[in-house]
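The complex appears here without one of its protein chains, the remainder shown in place.
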Amino acid sequence: MAIPRFWREIPSRYNLIGTECGNCGKRYFPPRIICPECHRKSVGKMKDVKFQGKGEVVTYSIIHHAPKAYEMQVPYIIAIIEFEEGVRATGQIIDCEPEDVEVGMRVEPAFRKIGEDGKSGVIYYGYKFKPA
Amino acid sequence: MREVAVIGIGETRFGELWDKSFREIGIEAGLFAIQDSKTKGEEIDALYIGNMSAGRFIDQEHIAPLVADYVGLAGANLPATRIEGAGASGGLALSQAYMAVASEVHDIVVVGGAEKMTDVSEVYAQEILASTADQEWESVFGATFAGLHAMIARRHMHEYGTTKKQLAMVAVKNHKNAALNPNAQYRRELSLETVLKAPMVAEPLGLFDCAPLSDGAAALVLCPLDRAKEYTDNPVRIASCGQAGDYMALHDRKDICTMDATVVAAKKAFKYAGITPKDVDLAEVHDNYTISEILAIEDIGFFNKGDGGKATEDGQTALNSEISVNPSGGLKARGQPVGATGVAQAVEVVRQLRGEAGERQVKNARYGLTHNVGGTGASVIVHIFDGGV
Partner (left out) sequence: MEVGIVSYGAYVPRFRIKPHEIAEVWGVDGESMSKGLGIKSKSVPGPDEDVITIAVEAARIALSRIDIDTSDIGSIYVGSESHPYAVKPSATIVAEAIGATPDLTAADYEFACKAGTAAIQTCSGLVGSNAIRYGMAIGADTSQGAPGDALEYTASAGGAAYIIGRENVIAKINKTYSYTTDTPDFWRREGEKYPSHGGRFTGEPAYFKHILSCANNLMEIVGTKPSDYDYAVFHQPNGKFPVSAAKKLGFSKEQVSCGLLTPVIGNTYSGAVLIGLAAVLDVAKPNDRIMMVAYGSGAGSDSFDISVTDEIKTFNRNDSNTVSSIIQNHKFVSYATYAKYMGKIHLRGA
């Protein structure tokens, strides 16, 4: 991955920085430049907002065939999490056995490695989720 | 707008075509279609090709003029355009060609769809497929393409009680159909037990819940309906085309178990065609995973939301049942050369409506539908075809 491509997303990846529409107040994660509700009325009015990221599992899968970056972690859990703040995000669930995950399970964010550009490249960090 | 007809169809065999290059399969399908249409090369006004990711699969961008060149039409300065919409690339190429003819910009247009996926490793090919989801907010966190569909399946099971057996029945049915299709990648039936006992790819989806990686190409020749009889005795009319989009990432969709883009695209297509789901005799739907077919038959309107699994288990989607779904074997068993899919679906529907589908012929078929999805549902295109012309 090109370094700037990851680097520019660091606020969201490390600290769950999303956006809030200055027009209607609706919040978004991942961040958006335009509010899908307010359209042009929101242009230039989207403000950064930090999410706590506590929430529950909407759905999940246990991945056995993984991309290169995740081969060492199989089997691992991937899930869609609905934050208490109302938005949803996709992420890995860690510190949980595959047989223990279930729809509705409470989780909270954790800080983990999410990839690296090989042994000599940059390491990418970001959010995952763990049972709360 | 004028009416448009399909006057020629062609496709390669789908599968692991080790001995054939991308340009070779593109040419093969194109030539079959042109020959079938009995048009002459110099009559062709334009070429549209659906292709998802030649740049990553074969390190070649700019593939439309490449195919036009090797099909022998570079000297005629044929305009050739590649259309990309992930898994819906083929269907979108068809709609572009359809609109070009309907709007009287062009008269005779060739539509191709092609993908060469086996020149790269399977792990890399899966990463390319995953890039049709949101790379920055899904794939980068380890969500594979199968994993995203598995999450749809998990939620569908949670909300509607859909079972792994019902998912498996999609694969069993489509393999049964593909066994009757000489061009299919897997010409063998699968037992329910085999599907259920397969190794897991992304739970609850096992190996046989997933369509394969394939090489293959398909092509169509379109012309104005009022000129179709000059070329063929049995033209098939394109009754309508409906396209819709949705949020890119699965987590942003209003309902994980519904592809709204399918709902909207199908509604448009039915409205323009002036028919209802009940009028459709056969449908080629986007079953890249078994759960995808269940969503498709619900969202198109063949069955109520939540009933897709049961309907499949009850045999209501089998060949010559209530509605024949994926008589070709679908992406699951006919194969999944991604960019070729939407065009291959149309080839099958036209073949069926012409009554040329041999052992897998859907009886008395008048209306056929194709449903082609890009990503996890951010692009959907539905075409309806009418054989009663």
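First chain written, first letter: the chains are A and B, and each begins at residue 1.
Keep in mind that, in the parts below, a residue touches a chain if its C-beta (ideal position, glycine included) is under 8 Å from a C-beta of that chain, and two chains touch if they have at least 3 such contacts.
Predicted model, so just to flag it, every value in this text is computed and none were measured.
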Next item on the list: Name every displayed chain that the left-out chain is in contact with.
Entry: A
Next item on the list: List the residues of chain A that touch the chain left out of this view.
Entry: 10, 14-15, 68, 71-73, 92, 94-95, 97, 110-114, 118, 123, 125, 128
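Here is the rule we use: only the chains that are shown with their structure count from here on.
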Note to self: Which stretch or stretches of chain B touch chain A in the complex?
What the structure shows: 123-124, 126-127, 130, 136-144, 146-148, 150-155, 158, 199-205, 249-252, 256
Checklist line | Interface residues, chain A side, partner chain B - complex | finding: 1, 5, 9, 30, 58-71, 73, 75-76, 78-80, 88-92, 98, 103, 114-115, 124, 126, 128
